[in-house]
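All protein chains but one are shown at their positions in the complex.
Order of writing sets the labels: A and B. Residues in every chain begin at 1.
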Amino acid sequence: MPISLGELATRFGCELIGDPDIEIRNVASLPKAGPEDLTFLSNTGFKEQLPSTKAGAVILREQDAADSPVAVIIHDDPYACYARMAAVVHPEPEYAPGIHSSAVVHETASVAESAHLAASVVVGERSRIGENVYIGPGTVVGPDCVVGDDCRFVANVTLARKVRIGVRGIFHPGVVLGSDGFGNAMTAEGWVKVPQLGGVRIGDDVEIGANTTIDCGALDDTVIEDGVRIDNLCMIAHNVHIGAHTALAAMVGIAGSTRIGKRCLFAGQTGTVGHIEVCDDVIVGAKTFLSKGVTEPGTYVASFPAVPAKAWAKQLARFRRLGTLVDRVGKLEKSGK
Amino acid sequence: MPISLGELATRFGCELIGDPDIEIRNVASLPKAGPEDLTFLSNTGFKEQLPSTKAGAVILREQDAADSPVAVIIHDDPYACYARMAAVVHPEPEYAPGIHSSAVVHETASVAESAHLAASVVVGERSRIGENVYIGPGTVVGPDCVVGDDCRFVANVTLARKVRIGVRGIFHPGVVLGSDGFGNAMTAEGWVKVPQLGGVRIGDDVEIGANTTIDCGALDDTVIEDGVRIDNLCMIAHNVHIGAHTALAAMVGIAGSTRIGKRCLFAGQTGTVGHIEVCDDVIVGAKTFLSKGVTEPGTYVASFPAVPAKAWAKQLARFRRLGTLVDRVGKLEKSGK
Partner (left out) sequence: MPISLGELATRFGCELIGDPDIEIRNVASLPKAGPEDLTFLSNTGFKEQLPSTKAGAVILREQDAADSPVAVIIHDDPYACYARMAAVVHPEPEYAPGIHSSAVVHETASVAESAHLAASVVVGERSRIGENVYIGPGTVVGPDCVVGDDCRFVANVTLARKVRIGVRGIFHPGVVLGSDGFGNAMTAEGWVKVPQLGGVRIGDDVEIGANTTIDCGALDDTVIEDGVRIDNLCMIAHNVHIGAHTALAAMVGIAGSTRIGKRCLFAGQTGTVGHIEVCDDVIVGAKTFLSKGVTEPGTYVASFPAVPAKAWAKQLARFRRLGTLVDRVGKLEKSGK
């Protein structure tokens, strides 16, 4: 959507240095941006790219303004400002309200008039779809779900049942919400399934990545608070509670009944055991295993970076002989007496 | 489904101490249960919650009965007893037999009259669907599949082809069965695909979690024996064989042709190499890597618990200097002579 620099600056209350009539039609990276593109300088490591930019305008911090050969929009947090302005320049496509003829809505379900249900969408018993919701093709909303206003389900998402979602949520393809938790009781005859009777409760402004699964609770709900961001292929087990504005990168697994605080960051391929509590503001490094609760904010890690295979084989051998080394040192200490 | 305590006790052959006419309408946890709720005490760590419970009845072991202020059902394994009774109190919804008008069944396929096929279900060439099977919306059953009686596919499940399933299986959304194994032959011109011609054979009473994938075999079948439980986002590669009653927690990967015994437990994010054999009754700890076969029952582990990042950096530096330390100790030993 073409928009003038002046209008952009005004809408977000930013100072503009340059011609307010410049029309922005796209966003682009600093080195690639052309005269109709908006770009930004956030990471000072890219500062050397600024003097040669051909962008229509650059969003940057006040102290960098003098080095720009083109119009600038001043903001303390250029990246966040860029994120917001980019969403104006490239808005999500709008879909006309209505239910596609191939969609199947149960007679006990309710769908707001402003919602858009695409082809092959199914909405189950007693479920309610809010205003301006977009439900992409192949998405299945099972029974007893509540979807808040302005949510967007891209395509082929599945809400098994009893999933309640706040407003403005974004759910990418393959996401599964409300699937049964992994509850099994061992008996002499084998596993007995423990009925999973809770639901999933998701706050406002939550985004869930492709093929991530969030199981329902066993008795109470699994809870995802407001503003949480979860990347692709993550697993949130039954009765987990994730605090507001926490972000999980791809392939993170949170085991059952674990409680994660607010504003935590879990890097990719991390995992936690079940039934632990992690306080607010905890960062967990990539591929790390969290085996017990965390009570102090900070960064927690336990991963070994890759090295050439031969070096690793040697290192592994030394690691395995640590006991022998300890014994040898003990002997030396004794003999020294 | 409301049911009297007396009927519950009778049906499962349990001793009841209390009024058999108490009507149970729900299940709940010990502290939250009210007069119409059934609950249980299994983990003795929660025993202190018993005297103040307001439940309609508590399932517990004989020795705990005296401490209950309310009716009790006596069972040696309260959790398993609870699991079975909860399934009676909260039965799966029943679906009327029939095929939704938007479902597409190939003319060479057969579907039992008692089966329910929901919206947008597809059943392919020569596939057979058994009695009382529930196939949820968006599920695709490809060609040459056999689905046993009483199976349940929640929604958006995919059986690629040649998948044979026993009775009473439960398959959660996003499960993929019978996808091609990862078979590639390297040549000077790049990879050549090795046709994956086997199928997947799944026993009775198997439950597979959301977005888990089980590949078909290259020539023979991939096999999942009776009573196996697999959690979400697991990967079972081609020609794997999983023994009866084994349970895999979330995000477990079993590489090609590996054979896992009966009653094994794999914790979350574990992985095995291919072509190994793991005997019965093996437990693998979370995030552990199984690099070779296991011939002795027991617990196997190799994971490092997270520590504060600074402490880890120090520890990692020490680990990397192990060679130097070994040299230093060697020198000391020599100088001591």
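Here, contacts are C-beta pairs under 8 Å (C-beta built on N, C-alpha and C of every residue); 3 or more make two chains touch, one makes a residue touch a chain.
Keep in mind the model is a prediction, meaning the values are calculated, not measured.
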{"item": "Of B:I3, B:V104, B:C279 or B:A309, the one touching the omitted chain in the full complex", "value": "B:V104"}
{"item": "Option from B:T10, B:N43 or B:T299 whose C-beta touches the chain left out", "value": "B:T299"}
{"item": "Residues of subunit A (touch criterion as defined above) contacting the omitted chain", "value": "27-29, 32, 77, 79-80, 82-84, 86-87, 90, 93, 100, 102, 118-120, 136-138, 154-156, 170, 172-174, 205, 207, 209-211, 226-227, 229, 231-233, 244-245, 247, 249-251, 268-269, 286-287, 303-309, 312-313, 316, 319-320, 322-323, 325-326, 329, 332-333, 336"}
{"item": "Sites on subunit B contacted by the missing partner chain, in the whole complex", "value": "102, 104, 120, 122, 138, 140, 142-143, 156, 158, 160, 174, 176, 179-180, 182-187, 190-195, 197, 211, 213, 215, 219-220, 233, 235, 237, 251, 253, 255, 269, 271, 273, 283-285, 288-292, 296, 298-304, 314-315, 318-319, 321-322, 325, 328-329, 332, 335-336"}
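One rule holds in what follows: only the chains that are shown with their structure count from here on.
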{"item": "Subunit A and subunit B, separation of their C-alpha mean positions in angstrom", "value": "26"}
